[in-house]
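One structure is given below, encoded as structure tokens.
Every protein chain of the complex appears in place save one, which is left out.
Lettered A and B in written order, each chain numbered from 1.
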Amino acid sequence: MKGLEKQKYILRSLMFVPAHNEKFLNSAMKADADVLLLDVEDSVLPYENKQIARDNIVRYVSQKKFKQVIFPRINDRESGQLLKDLMQLTIPGISGFMYPKSYTGQDIYFIDKLLETLEYEKRLPLGTFKLIPLIETSAAVLNAQDICKASKRVIAIAFGCEDFVTDLKGIHDKGGQSLSVPRALISLAARANNVAPIDTVHIKVHDLQDLERNLVIAKNLGFEGMLVLHPKELPLVNKYFSPSEEDVSDAEEMLQLAKEAEREGKGVAVKNNKFIGPPMVAQAQNIVEKNELIMGKLR
Amino acid sequence: MKGLEKQKYILRSLMFVPAHNEKFLNSAMKADADVLLLDVEDSVLPYENKQIARDNIVRYVSQKKFKQVIFPRINDRESGQLLKDLMQLTIPGISGFMYPKSYTGQDIYFIDKLLETLEYEKRLPLGTFKLIPLIETSAAVLNAQDICKASKRVIAIAFGCEDFVTDLKGIHDKGGQSLSVPRALISLAARANNVAPIDTVHIKVHDLQDLERNLVIAKNLGFEGMLVLHPKELPLVNKYFSPSEEDVSDAEEMLQLAKEAEREGKGVAVKNNKFIGPPMVAQAQNIVEKNELIMGKLR
Partner (left out) sequence: MKGLEKQKYILRSLMFVPAHNEKFLNSAMKADADVLLLDVEDSVLPYENKQIARDNIVRYVSQKKFKQVIFPRINDRESGQLLKDLMQLTIPGISGFMYPKSYTGQDIYFIDKLLETLEYEKRLPLGTFKLIPLIETSAAVLNAQDICKASKRVIAIAFGCEDFVTDLKGIHDKGGQSLSVPRALISLAARANNVAPIDTVHIKVHDLQDLERNLVIAKNLGFEGMLVLHPKELPLVNKYFSPSEEDVSDAEEMLQLAKEAEREGKGVAVKNNKFIGPPMVAQAQNIVEKNELIMGKLR
């Protein structure tokens, strides 16, 4: 049930960029987002723009214009665009895809096998392309565990609150009543399957106080990062989802003490009169590794 | 995963009426409830009254006394009354049955097959009688998806909070702590399976302010309608679960724009600088259809 092999990505901030719009693409190149979700789906309309979006992605990525990890958001199976999306965008420089409007694990299994088929055709290593399913239907919320288990490509699942509330036929109420249980279920399902839970976009992009209120909730509930609509949200989002200096120095001290205890043949290390059990050591290692990844990125 | 064929019923207000009591039956005839839940179960005691209730239902329905859609609430399998209920009440004029105290999908599968057997015997079209399972045990809350999937007859599931809290051995606390997660789960399970979620009865029937507070929660969480104990609750309940005039005119405008865009060969319509994607068109169609059903009823 353990194993942290999947956590090689930093997933604090995943920013949507409408890919038919070169102005947005150019400004995204400089954004401090961990992942760019180059959109071919809902922000790319009318349909004529979808091919422009795909062409842009292929050109920008081939020219290595982005420093960020790239996950295009493709169109769903019922859009009539999915095959075009995947045939054209399964190229080097693309880490994987965000898949929208999934309902069940079977939807993800289908995408997994489609990607595998393309990997065979293009003679790429199997498993090259990862998946981040968007959880934005009532069915997907309840089937989130199945969605995580459906493919080893799934490195994260992300909550999409707007489409979700529409599917629920509920109201995106100010108090957050309609989102609270789904949000908790999504984080639980992800953590239960060693997948990163990514919180929903924050709709009111200019209200940074409200963003911060939501970041606190996201951190409480165990989210690893957040979907982002606007670059101005990035500093706060990255800050909240990075380990604090104190976290890091605590973790380093713990690892140090554990190493010494082992060297001296003691069963277990002690810190502040408390034994440091194996789960605490594992957690400390996580924090240190995550911090190194983030620091490596800043260099 | 889509398809809205099941939504032919208006399910804003479903009112319980103890069916052994002719005074209640007579006054229910005039009530503005969408559905009458003619009760043969918990409000009909002692057992001698159950046969009176069944006889009343058969007589009133045969004489077409009700303008509303009729769903008797039958007794559960362990009551020793279920076979009598179903053999006598599977008659024209009855749309289906509310089944109480289910635990699993298998309970609903059993009722489905029992109804099918009766439909064969009485040479009625298969699927004549629909089902509204009451979700009023801890097991049913957790198995609500299975319950929705267990039979195509299931058009709605309804939360029964009083029996639920008893089964949970919890407390129906003022803040609603014991109901909040189950309520959210029931709505999610229903919407995930294209079934209408119906919120629990409001116990304090004379406190309309508290009713309104609960209607706001129900709307947030995506409920389609509510169980009702007393006719005085109906105006508020019907109002909250009807699309507002603004909803309807917005939806009509959207459909108009989408039609024009199609006629003019444009890929997609635009409203207030926003593209109107297929999900928004589908949602608008829903609202307009629901409004027409409600208006048709008022005529």
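Assorted remarks:
In the analysis below, a contact is a pair of C-beta atoms (placed from the backbone, for glycine too) under 8 Å apart; a residue touches a chain by one contact, two chains touch by 3 or more.
Being a predicted model, the structure only gives us computed values, none of them experimental.
Considering A:13, A:43, A:193 or A:291, the position touching the chain not shown turns out to be A:193 (whole complex).
Screening B:118, B:181 or B:229 for touch with the missing chain picks out B:181. Residues of chain A in contact with the chain left out of this view: 1, 145, 180-181, 184-185, 187-189, 191-193, 216-217, 219-222, 224, 266-268, 275, 277, 279, 283. The set of chain B residues touching the chain not shown comprises 42, 45-48, 103-104, 137-139, 141-143, 163, 165-171, 173, 177-178, 180-182.
Going forward, only the chains that are shown with their structure count from here on.
One rotation lays the C-alpha atoms of chain A on chain B, and its angle is 120 degrees to the nearest 5.
Annotation: 38 Å between the Cα-based centres of chain A and chain B.
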